[in-house]
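Quick one: this structure, given as structure tokens, is what I'll be asking you about.
Every protein chain but one is kept in place in this view of the complex.
On to subunit A.
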Amino acid sequence: MATIKPSGYSKHRKKQTYTRRLGTRATPMQMLFSERVGGMGALILVIACLPLLLSNNYQYDVAITMGINAIVVVGLNLLVGYAGQVSLGHAGFFALGAYASAILTTRYGLHGALALPAGALGVGVLAYLIARPILRLSGHYLAMATLGVGVIIHIVLDREAWLTGGPDGMYVPTIEVAGVPLYGGAIWYWIVAAVLILTVWLALNLIDSPIGRALRGLHGAEVAAEVAGVDTTHYKVMVFVISAVLASVAGSLSAHFSEFVTPDSASFFHSILFVTMVVFGGMASTFGALIGAALLTLLPQLLADFSGYEQMILGLIMMLVMIVMPRGLLPTLVGLARRRQREARS
């Protein structure tokens, strides 16, 4: 195939650096800095080493909450960050997962290990039914509709006391596996860690696949993606369901870990918190989402000393980060590092 040499492009050509020879495998060095090898390696290393710093139950609690939030946020980032569809109702799916586990185990005697997938399946079906009509909307209208979904779930969990225990919430029994009760931070840390690592791996795989490009593509130029053969409605629904299922799984884990659920887990504030974690860490960046979830879980704990003012300081920190780094923490820092590297080279 003959190549047309465009005029006047030669000066750009020299500047262009090829990070990867196309159509070939990556070199070991490139793999080390890729998300799937380097990023996953770093994540596993951090998770493996973190228990060395954890000395009491409270610290384990914070670490586990970080992990649970991270599972939700990595899923939500697929929807909000990559596909560009807002959801202000994901705490609803989180709470449904938690309540599914609570209700199925206490009232129907189902084992926790079965209640979790059952809840995830139910939430998946519900999310599918909700997504078909509301994902026709976009922007503010979609935000309003998903907000409505979250609020409705919150109200139902709050009012249907015969099933959910009402505003007081309900206890969840300890899961036993082969006679060993799963109780305490040390055990749950590793359970949540395993699910989180699996979630991150699946998310990275999905994004770097034809489906992932379809999702990013419909975010960037919906008509163009549609014309290229991407059934945009189908993919929006798909990613909405995936993110809802991940929220439900995280909810189930949280219910079994804390052994208690309340309707507040479905609150509007909780939904906003999840979206904030995505935006804070960096939209369309899986590791950004992890950092966002970790920092915004940790910060309120660190600021607890400023009793009464912690929310205000948290708000200020968030405002500052978003003003200075509008693309979110990780993408801004990565961009900065790349520019440094380029300047150093030239």
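Simple rule for what comes next: a contact is a pair of C-beta atoms (placed from the backbone, for glycine too) under 8 Å apart; a residue touches a chain by one contact, two chains touch by 3 or more; residues count from 1.
The criterion applied here is as follows: contacts and distances are computed from a predicted model.
Per the UniProt record, the absent chain's protein name among "Transglutaminase-like putative cysteine protease", "Insulinase family protein", "Paraquat-inducible protein A" or "ABC transporter ATP-binding protein" is "ABC transporter ATP-binding protein". Although one chain is not drawn, the whole complex shows that of A:44, A:202 or A:334 it is A:202 that touches it. In the complete assembly, the contact with the undisplayed chain comes from A:220, out of A:167, A:181 or A:220.
Where subunit A meets the chain that is not shown, the touching residues are 1-9, 12-13, 16-20, 22-23, 202, 205-206, 208-214, 216-217, 219-221, 223-232, 238, 284.
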